[in-house]
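Of the protein chains in this complex, one is absent; all others appear in place.
Right after this comes subunit A.
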Amino acid sequence: MLKQEFFKFDKLSVFVAIFIIFFTAVVLLYSSGFMRRRKNLIFYYLYLILTSISALGAVFSENLLLFMVFWGFLGVLLYLLIGFGDKDRTSSTAKKTFIIVGGSDAIMLLGLALVWRISGSLQMSQLSITLDTRIAILAYLCLAIGAFAKAGVMPFHTWVPDTAEDAPVPVAAFLPASLDKLLGIYFLARITLYMFKMDLAMNMILMAIGSFTIVAAVMMALIQHDLKRLLGYHAVSQVGYMVLGIGTGNPVGIAGGLFHMLNNAIYKSCLFLSGGAVEKKAGTTDLENLGGFAKYMPITFITFLIASFAISGIPPFNGFVSKWMIYQGIIETGKNGGYSWILWLVAAMFGSALTLASFMKLIHSVFLGQPSAKQKISDLKYQETVPTMWIPAVILASLCVIFGVFAYSIPLKMFIFPSLKENVSFYGVWNAGLATVLILAGIILGLIIYFIGTIARTRDSDAFIGGEVLEKNPDMRVSGTEFYDTIKDAGILKIFYRLAERKVFDIYNIGTRITFGFSGVLRSIHNGVLPSYLAWCLLGLLFLFYKLFR
């Protein structure tokens, strides 16, 4: 049958496809509010829908070549969609993205060729390659690089923060934050769990890449000054957890990794969409010029707060459940012997604390804290955004809560466990429902204490700052951008941060340097002076004669 040859509809594909459609719907709704009164909107919506269709094609492909075709479309559409941004650097960011994603596609094609060479088949379901030869390992790595570049794993991540900053918010929420994660991790799961038989060493490599990505990206996020760029670095950091989870190689870890993929897509797009609402109102995403928005945009504040807690892994939100499963998976690998699991566990848990730190900074600088003097908060435009922009964020935020509280009965049971090859032997679950009820009981208890006290009649008064008046002393305002300068200036980290700011670790930058280095050498030969060309001819002739008449 033609259908079976080219397409397949197994549980993993269906699960990813459901959420591709879901995110497309959410982003379309949001775009109708955000992208109003912009040019070429017909193309914008066309590209969005085409992206969605190609993504669906990619996840349902059975044949690897067909998969590659859809995958390539996605790269082009990403390039086109970034172009709708209105920053100065938009076009160069789009180019950078296209080169990194397209370049990795070329490497994937090489991987495909190697797979053909090894097994003589490009049907995903017929492949089962053991990683015992060098060529098999190379093939796996080539395919994995494609998945990594799509999902934004280090060192192929540098397009993600740039795109997040320069593309329009719905695009950033749609592609780097949700769809590319779903696709990249889907493909990684597909090759890791189905097409190749993993061995311990390869799992170790995956886990090392994952842990490194978590910590390094979140350290970069700590010091960012731009709302969207900061979120972009988190989009990189979170992939680390998914790679780590899949790399553990045991069912709990893999289920955790896949669940984290889903959770991350939910809360990350919620963060981007809420951030976009702020951008739309304030006209800027520079943290220096924001502040105090919670009072004017309460719905956006709450959705952002919930998503921040979810990404920082605060129980009982969804991010906690998947992280908790990944940690279990990591500890489980320790039973195979070896002690590297300690390193991965500490990296993952410490990365979670760092994530919390950078979101505390965001919450302070954007929604709480002292408003910037540049924002005239008495303006009428400082009201909640249009419903088409907050409804998607509210849907996503409530999913964060639902998937956290009812983690076992809804997402895990319906989507994650069926899509795994082996049965997940789950030793028991963390009873999020009970914990939530108890936390709510605690809050009600606190409220009772409040009402025993004098909360019913509160009095407003100016903030006490040692007798000074905040409005008269703009210097006293704490914008929050400098929160973690202590860490930036601490010891060895100072050197790394300085190098990172000079883009020494940017694979695109390294690539351009090498390319331009070569062309620079060759260009210096072509200096336009006739005698030097003659001298080159003479040298060439001499070499030729030497070779021929030796």
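The rule we apply is simple: contacts are C-beta pairs under 8 Å (C-beta built on N, C-alpha and C of every residue); 3 or more make two chains touch, one makes a residue touch a chain; residues count from 1.
Please note the rule applied: contacts and distances are computed from a predicted model.
Missing chain, UniProt name from the options "Spermidine/putrescine import ATP-binding protein PotA", "NADH-quinone oxidoreductase subunit H", "DNA repair photolyase" or "Carbohydrate ABC transporter membrane protein 2, CUT1 family": "NADH-quinone oxidoreductase subunit H".
Although one chain is not drawn, the whole complex shows that of A:Y233, A:Y327 or A:Y508 it is A:Y327 that touches it.
For the chain left out of this panel, the touching residue among A:L110, A:A294, A:V386 or A:I510 is A:A294.
Of A:L81, A:I266, A:I299 or A:L354, it is A:L354 that touches the chain left out of the display.
When the full complex is taken into account, the listed residue touching the unshown chain is A:A463, out of A:I42, A:A463 or A:I495. Here the missing chain is touched by one residue of A:G442, A:G517 or A:G540, and it is A:G442.
For subunit A, the residues touching the chain absent from view are 292, 294-295, 298, 301, 313-315, 320, 324, 327-328, 331-332, 334-335, 339, 342, 345-346, 349-350, 353-354, 356-357, 360-361, 363-364, 367-371, 427-431, 434-435, 437-443, 445-447, 449-450, 452-455, 457-466, 470, 476-478, 480, 483-484, 486-487, 489-491.
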